[in-house]
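The complex is shown incomplete by one protein chain, all other protein chains being positioned as in the whole.
The first chain written gets the first letter, and so on, giving A, B and C; residue counts start at 1 in each chain.
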Amino acid sequence: MNYPEIVRIAETKKETENIKTFRFKYNKKVRPGQFFMVWISGVDEIPMSVSYTDNFKGITVEQVGEATKALFKMKKGDKIGIRGPYGNGFKTPKGKVLFVAGGTGIIPVASLIEKIKKKNAVVVFGAKTKKKLFFMDRIKKSKLLISTDNGSFGYHGFASELVEEALRKEKFNSIITCGPEKMMKKILDLGIKHKIPVQASLERFMKCGIGICDSCAINGYHVCKDGPVFDDKTLGKMKDFGKFKREASGRRVRI
Amino acid sequence: MNYPEIVRIAETKKETENIKTFRFKYNKKVRPGQFFMVWISGVDEIPMSVSYTDNFKGITVEQVGEATKALFKMKKGDKIGIRGPYGNGFKTPKGKVLFVAGGTGIIPVASLIEKIKKKNAVVVFGAKTKKKLFFMDRIKKSKLLISTDNGSFGYHGFASELVEEALRKEKFNSIITCGPEKMMKKILDLGIKHKIPVQASLERFMKCGIGICDSCAINGYHVCKDGPVFDDKTLGKMKDFGKFKREASGRRVRI
Amino acid sequence: MKLSTEISGLKLRNPTILASGILGETGGTLLNVARNGAGAVTTKSIGIKPKKGNKNPTVLETEYGLINAVGLANPGIDNYENEIKTALKSKIPVIGSVFGKNKKEFVLVSKKMENFGVNAIELNMSCPHARGYGVEIGEDKKIVYDIVKNVKKTVDVPVFVKISVHTNILSLAKNIEFAKADAIVAINSLRGMKIDLDLKIPVLSNKIGGYSGPGIKPVGVRTVYEIASNVKIPVIGCGGVMNGKDAVEYMMAGASAVQIGSGVYYRGVDVFKKICDEIKLWMKKNGYKRIDEIIGVALK
Partner (left out) sequence: MKLSTEISGLKLRNPTILASGILGETGGTLLNVARNGAGAVTTKSIGIKPKKGNKNPTVLETEYGLINAVGLANPGIDNYENEIKTALKSKIPVIGSVFGKNKKEFVLVSKKMENFGVNAIELNMSCPHARGYGVEIGEDKKIVYDIVKNVKKTVDVPVFVKISVHTNILSLAKNIEFAKADAIVAINSLRGMKIDLDLKIPVLSNKIGGYSGPGIKPVGVRTVYEIASNVKIPVIGCGGVMNGKDAVEYMMAGASAVQIGSGVYYRGVDVFKKICDEIKLWMKKNGYKRIDEIIGVALK
């Protein structure tokens, strides 16, 4: 039944100044890339990628507004409602994989990176500053290419530039990306150019999470059900990808 | 689901001037003594014992009022609604069995008689006149003791008198009876006197057939669900047995 | 674990009450229901005269509940004394359900019920399918007010008013409170229909019937919540209570007790015992000691 199960927070961990991980027991099977609807009672219910997909599940939250702020205040033992997992999740890629994460985009891909053989994964991870890098422990066994917008760590510039370089140097069988949509649009274009299949994980405003309210619609697709992960072919048909999103009211606005 | 299945009458057979058998396909398993709720659409839905319990089911109907009259007019191919089987049915008796049927009381017991070894069954069957005897083919392999109220066939008198005689002559392990309630009361008393377990099949006004409307109540028992077959112990606790019944309104009236 | 509850002075050993019209026509059956653990029993709705009710089919199962149009069949108040007397042997409260065409009938039958010894009266103003009774009366809040007021003047036992889902539930509830009723029972079954696809007619002889059972629970809980948020007299929840959790949900919504009807069909006559056990289990798991700690917790 698509109804929240109340779980108690078992562990919290500060990842950066405004990103925190919450761990709890929740027994349903989850694939990397799927998400939960997380109910903070009295406040809101919001979509959150599953950041730890084993039985001791986790979500990793960036504080951006009211609901995430309320969640941030919660401690071990506090109750939250979880329903899901929802969405398709990533298809497990074969061969050599290029992961491209921008900022909190690392959250849904980290558990997938952990599942890929070390020698098969190259991870490009871009953040604004050094302080905003997190999950480094989880991804460090793979080959890492880090960028920061201000050069405080790694390459000084955008992740997409590192990607172009990587694609020139090595052959990849698959690209997996999550991050700001404009960044993902660039990565998609690079993938098409190099004829490498791309999977990108999208975000849209969500209410039901189960494909009926239409609030997460993008050109006839539903991010909650058909996505959040879409392949290059589907992304190619989405005229709004990288350009328009929808507000809570359903109004179409520029990204 | 306790909802009528619409079946087509496959065969009708006149048993006596005002008793007819209707056969139809209905796949649920039935025990002798159980009954159906039979829906004659636009008229009524009435309880009817299952007279043939194999897959080609049958009910055998005495025309007494509006619904049975409407049913009598129905022909092969006409539709009736069947739900059930309801009630407990007879417990298959062990050892030597005395069957005591009065009038239409033969209907629910005939299929049980057929299942009992010939040498183990003695059947007392009482009717008003010779013309009102039916199902003789089905029970004739057993030892038959027939009575008619007017002496037009067999013993001239009541079935209960034949029963007293049979009980004097032979030892029985079990008595099974169905017929007018005053007759069954006598049989019960005889059974108790001779210390022979009795099963009697009762009739009460029925609506739901599934134990919730209380219209078939007798001293806290429900004929549709706890019965229609009751054993001597339970019958002994029923103060109304043989004395009172209830009308459609629930009013308690003398039998 | 304390399951006992109280409704305007009426003490119940537990909050499960047999709803009117299910197994409640005869005294022997009411006794049997008491033996199976009910906290109180409600009689079938009784009127001024014997009434045969509708032709069958009158009660059937549908996908998520039952559908019935028994048609207020009842033996009439003057034939009902012995049933009440038998039921009273149970020692648990017996609630006499009363219906009528008008104030006069309601008052008369209620008075006789009281004389027979019932511990409370329930005015059925919500039968979903009997013309001229029930919903048509329950619809008009002025008539309801008038009937309740007059019954209250006539009898001393607590008077409950059973209502149906109503477009304007709040003003109706307030009028009932204003008329000094002792509790509101909500909800009766919903007006529903099932059409037989094979015969192409409504399956109930009365065509329209009352839809009860698990499928109506969200409507019942909502109605109880709305009433409990707006009046001070106790509310008794009814509609789709199948298990202990359903009972707890109604109580959180503000019900002081719950009535169980279709649950008898789905789980047997010992549904009362079963539900009490389930409530206890739930209370234990959640650290509750007394049932009244639960009542109304979800009302903000």
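Quick note on the criterion: contacts are C-beta pairs under 8 Å (C-beta built on N, C-alpha and C of every residue); 3 or more make two chains touch, one makes a residue touch a chain.
Given the structure is predicted, the values throughout are model-derived calculations rather than measurements.
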item: Shown chains touched by the chain that is not drawn here; value: A, C
item: Identified contact with the non-displayed chain, of C:Met1, C:Ile195 or C:Leu281; value: C:Ile195
item: Sole contact to the chain not displayed, among A:Glu15, A:Glu45, A:Glu203 or A:Asp232; value: A:Glu45
item: Which residue of A:Val61, A:Val198, A:Ala217 or A:Leu235 touches the chain not shown here; value: A:Ala217
item: Option touching the unshown chain, where C:Gly65, C:Gly96 or C:Pro234 are the choices; value: C:Gly65
item: Missing-chain contacts mapped onto chain C; value: 62-65, 67, 135, 139, 165-168, 190-195, 197, 200-202, 207-208, 211, 214-219, 221-222, 225-226, 245, 248-249, 252-253, 282, 297-298, 300
item: Contacts of chain A with the absent chain, listed as residue ranges; value: 1-4, 6, 37, 39, 41-46, 79, 81, 83, 206-208, 210-215, 217-222, 246-252
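Here, only the chains that are shown with their structure count from here on.
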item: Neighbouring chains common to chain B and chain C, by label; value: none
item: Greatest separation from chain C - chain, by CA centre; value: A
item: Geometric centre: closest chain by C-alpha means; value: C
item: Chain centre separation in whole Å, for chain C relative to chain B (CA means); value: 36
item: Chain A and chain B, separation of their C-alpha mean positions in angstrom; value: 71
item: Chain A residues counted as touching two or more neighbouring chains; value: none
item: Residue list for chain C, restricted to those that touch at least two other chains; value: none
